[in-house]
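One structure is given below, encoded as C-alpha cells.
The complex appears here minus one protein chain, its other protein chains still in place.
All chains are identified by letter, namely A, B and C, in their written order; residue positions are counted from 1 within each chain.
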Amino acid sequence: MPARPYIEYRDVHVVYSNGVKGLDGVSLQIQRGEFVFFVGETGAGKSTLLKLLSREEHHCEGEVRLDGQELSDFSEYNLHRLRRQMGVAPQDYDLLPNKTVWENVAYALRAVGRSRREVFDRVPKILLQVNVAHRADAFPSQLSGGEKQRVVIGRALINEPPLLLADEPTGNLDAAQSEEIMRLLADLNARGTTVLVASHDLPTMEKFSKRIVCLERGKIKEDLGG
Amino acid sequence: MPARPYIEYRDVHVVYSNGVKGLDGVSLQIQRGEFVFFVGETGAGKSTLLKLLSREEHHCEGEVRLDGQELSDFSEYNLHRLRRQMGVAPQDYDLLPNKTVWENVAYALRAVGRSRREVFDRVPKILLQVNVAHRADAFPSQLSGGEKQRVVIGRALINEPPLLLADEPTGNLDAAQSEEIMRLLADLNARGTTVLVASHDLPTMEKFSKRIVCLERGKIKEDLGG
Amino acid sequence: MVDRIAFIFVEALQAMRRNVTMSIAAISTCGLALFLLGGISLVYVALDSWGQSLSGKFEMRAYLKDGVKPPEISKVAGEIRSMPGVKAVFWIPRDKAWEREKVKYPKEVSQGLENPLPDAFKIVLSDLNQADAVEQSVQRLPQMDPQNPIQYLKAEQELVEQSRSFLRWLAGSLGALLLLTAGVLIYNAIRMTVFSRRKEARIMRLVGASLFTVRVPYMIEGTLHGLAGGALACFLLWACQLSLQNRLEAFTALGQLPPFPAGAAFLVLGGIGALYGFLASWIALWVPMRS
Partner (left out) sequence: MVDRIAFIFVEALQAMRRNVTMSIAAISTCGLALFLLGGISLVYVALDSWGQSLSGKFEMRAYLKDGVKPPEISKVAGEIRSMPGVKAVFWIPRDKAWEREKVKYPKEVSQGLENPLPDAFKIVLSDLNQADAVEQSVQRLPQMDPQNPIQYLKAEQELVEQSRSFLRWLAGSLGALLLLTAGVLIYNAIRMTVFSRRKEARIMRLVGASLFTVRVPYMIEGTLHGLAGGALACFLLWACQLSLQNRLEAFTALGQLPPFPAGAAFLVLGGIGALYGFLASWIALWVPMRS
C-alpha cells in the first residue's frame, strides 16, 4: 500500500441537525484507480459518505482527505476547485429544470471554463454514450426516470474527472441498461479514474467483482476487496 | 372473463408536446383485484401508462376506462373524485417539501376529508408499516433516497384505495426491503386491492409470479399472465 | 365542518411559517404599496382641509347705498350670511373705513376732507367656487349701491382656487393610480409566492385534494399577507405623521396637521390589503397553474 491513499476517511462522524447520525465513526482508505461499491440498507449512510467528498455535507468529527488535502480546508468560496476534481451523479438526479438535456450537460463543461467549441465537440458524444442523444432537446420534466438518470451520469462524465461519485446510478434502469452504465464506469476505471458507486444492485455488482464496502447504521460492517 | 373489465385501455396513443410518442397504440384489460407488473426499457412508456390512470397525462387517441368510466370525462375541477379512488406512488417520489414525513402522510388523509382523529390513528401505523416511523419529523430534504420512497408508498396506502399505482417503488431499496415492500403490496392485493407496479426489479418480480406486461417503445410486446 | 375549516386555516398558516423568505417579501411589498396609498390619501385630506382654510381668507367688499339705516343693514347682513358659500359678513361703517384710510395715506390725502366713503360689508367666503354667484346675488340687493361695484381679488382668488383644485385633482389621480399600482405590486408579490409553490399544488391534487382544498389556503395566505401589509403600512404612516408634525411646526402659516386616524387607517388599509391579497391570490391561482 502506498504511503498516501487517494481518499482517506479517518474516524468520521456526521450528525445531522436533528440529531440523526449520518455516519458514526467511519475509517476507510481508497487508493487512486480503485473501483468501490458502497452497499447497505436505506439510511445506512452511503449517500452521506459520498456527499462528504463533494462537500455537500460536512463532517463534524474526524478527517476526510482527498489527495492528501483535508476537505474542511475548502471554503464556500473555493469549493469549485474541489468539485472540478470530480464528477458527481447525485441520487435524486439533480438537473437544472430550465435547461434542456443538451444544455445541462453543456453547462457542466462551460462552468469549468471550457470553450463553446469543446461543448459542440464533447456533448453529442457523451449523450450518445449514455444513450439519450435522441432526447437532447427535452427538458428534465419531459424525461422518464431512467433517462434523467443517464443524463446525470453523462454530466458527471463530461469533464473526464479523475474521481467519479455515482449515487445509485442504476436505480431506475433495467438490468441490461444497468450493466451498460456499469461497463461505462468500469471502462473509465480501467483508464485510471477512481470510481465510487453507492448501489443496491447486487446482481450487477457481483458481475464486476470489485471492492465492496458494506455500511450499516453509519458504520462499516464489511470491506470486501474485489 | 367478466363483461366489464376494471381498467381498460383501448388503442391508446399518447404524443407529447415535442412529438415524442409516449404510447403508440396500447390495448389492455385489467380485472378488479389483479396484480400487474409493467416492465420495459427506460422510455418504453410504463410511467405514461400509469399516469394516464391518474390523469397526470392525457391520451390523445383511444379510450382509457376505469370502472367503466372514460377518464377524459373528469375535468380539472372534479379530478379529485377520480384520484380518491386510487393511491399513487410516483416515480420521482413527489413529497411536499415544506411538510414533514408525518405531515405529508397526514395531508393525504386530510385532503380526502378524514378527521384529525383518524390522522392520529392511522398515520403512526402506516409509518411503522413502511418502516420510516423513526424519521416522522424529518423534512423530505433530510431523508435518504430509500426513505423518501417508502414515505411515498405509505402515503399511497394510507387511504386504503381500491386501486394502487406504484411507479418504480423499489428503485432505491435493497433486495430485502424491496421484497418487504412488495409483500406489503401483495398483502393489499390479497385483500382485494388492484395493484399496478412499474418496475425493473426482475428478481423480485419473479418471486411473486404475477401478471407481467412488457412494453417496448410505447407498444405492448408481451403479456404474461401470472 | 369545524374540523375542515381548522384544517384549511392550519394549512394556510403553516405555509406562511414555512416559507418565511417569500412571506416577508410579500408582506413588505404589500405594506409599502399600501403605505404609499395611505400616504397619498392623507396628503389629499390635508391638502383639502388646508385649501379650505385658505379660501376662508378670501373676502369681498360690497358697498351700500347712502343712507341705509343700521337696522336695515343688519337685516341685509343676515340675508347675505345665509347665502351658500358665505362664511361671515362684517359691517364696516364708513367712519371706521375712513379712519383706516387716513392711517394708510397719512400725508395729504385725508387732510381736512369730509369722509367720502360709503358703508360697506366685508364678506368672507367659505367656498371660492361660489364667489361669482355670491357677487351677483349681493349686487342685486336693493340696498346695495349699483354704481359702486363689489370688489374682490378676482385674479388672486382664481389662482388660489385653481391651484387648490389642481392639487386636489393631482393627489386624487395619484391616489387612483396608486390604488392600481398597489394592486399590481401586491398581485406580483403574491403571484410569486404562489408560483414558487406550483409543484406543491400539483402534489396536493395528486393525493386527492379538491381544487377548493388546494386553493383556499393560498387565498387565506394571500389575504393574510395583505392584512399584515396593511398593518405595516399603518405603522409606517404613523411614523411619518409624527416626523411630519415636527417638521410642520416650522410652517406657522399652514396650521396644524389633523391627528393621525390610527383606527380608521388600519381598518381601511387592512381592508384594502386583505381585499387585494384575496383577489391577487385568486387571480394568481388561475394564471400560472394552467402553465
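The rule we apply is simple: contacts are C-beta pairs under 8 Å (C-beta built on N, C-alpha and C of every residue); 3 or more make two chains touch, one makes a residue touch a chain.
Predicted model only: the values in this text are computed from it and were never measured.
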| item | value |
| --- | --- |
| Missing chain: touched chains present in the view | A, C |
| Touching residue (missing chain; options C:S49, C:Q139 or C:N188) | C:N188 |
| Residue in contact with the excluded chain [from A:A108, A:I153 or A:I181] | A:A108 |
| Missing-chain contacts mapped onto chain A | 54, 56, 76-77, 79-80, 83-84, 88, 90, 94-99, 103, 107-108, 110-113, 115-116, 155, 159 |
| Chain C residues that touch the omitted chain in the full complex | 21-22, 25-26, 28-29, 32-33, 35-36, 39, 43, 50, 54, 57, 105-109, 111, 113-114, 116-118, 147-148, 155-156, 158-159, 162-163, 165-167, 169-170, 174, 177-178, 181, 184-185, 188-189, 191-193, 195-196, 240, 247-248, 251-254, 288, 291 |
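One rule holds in what follows: only the chains that are shown with their structure count from here on.
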| item | value |
| --- | --- |
| Target chain C, source chain A, minimum contact steps | 2 |
| Distance between the centres, which are taken as Cα means, of chain C and chain A, whole angstrom | 66 |
| Rounded Å distance between chain A and chain B, as computed from the means of their C-alpha atoms | 29 |
